[in-house]
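Below you'll find the structure I mean.
Missing here is one protein chain; the remaining ones are kept as they sit in the complex.
After this line comes chain A, so read on.
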Amino acid sequence: MEVVLSCLVGVLSAAAIYLMLSRDLLRFLFGLILISNAANLAIFTSGRLITGNPPLILEGQDFPVDEAANALPQALVLTAIVIGFGLFAFALTLTLKAYRRLGTLDTSEMRVAEPREE
């Protein structure tokens, strides 16, 4: 299972990088979503993948009854998803604003702050 998810992380990253190399800001944003999800999946996978066994420890023992997945990365991923969502919402709003104010989403045309030398 880890192998499948690792490959998925790779595929997501590759697609994301392809999208982010585009000059179109919106495509860049789509790439950003993909790669942030790839990162989340990577963390998720790092905590082992075992289905059906809750990481509960019986009283007086130090380890879970059956082999269980590590719960901590899952908590980290939750945090990362929420933060990532917030940042992405901001980035999307900024893109909309950029389109309205600058009239383009072509990044090579966005030269207001750094005008070309005459």
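The definition used in the following text is that a contact is a pair of C-beta atoms (placed from the backbone, for glycine too) under 8 Å apart; a residue touches a chain by one contact, two chains touch by 3 or more; residues count from 1.
Operating definition for what follows: contacts and distances are computed from a predicted model.
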Legend entry - Per UniProt record, name of the chain withheld from view ["Phosphate ABC transporter permease", "Na+/H+ antiporter subunit D", "Acetolactate synthase small subunit" or "Copper oxidase"]: "Na+/H+ antiporter subunit D"
Legend entry - Sites on chain A contacted by the missing partner chain, in the whole complex: 20, 25, 28, 32, 35-36, 38-40, 42-47, 70, 72-73, 76, 79-80, 83, 86-87, 90-91, 94-95, 97-98, 101-102, 107, 110-114
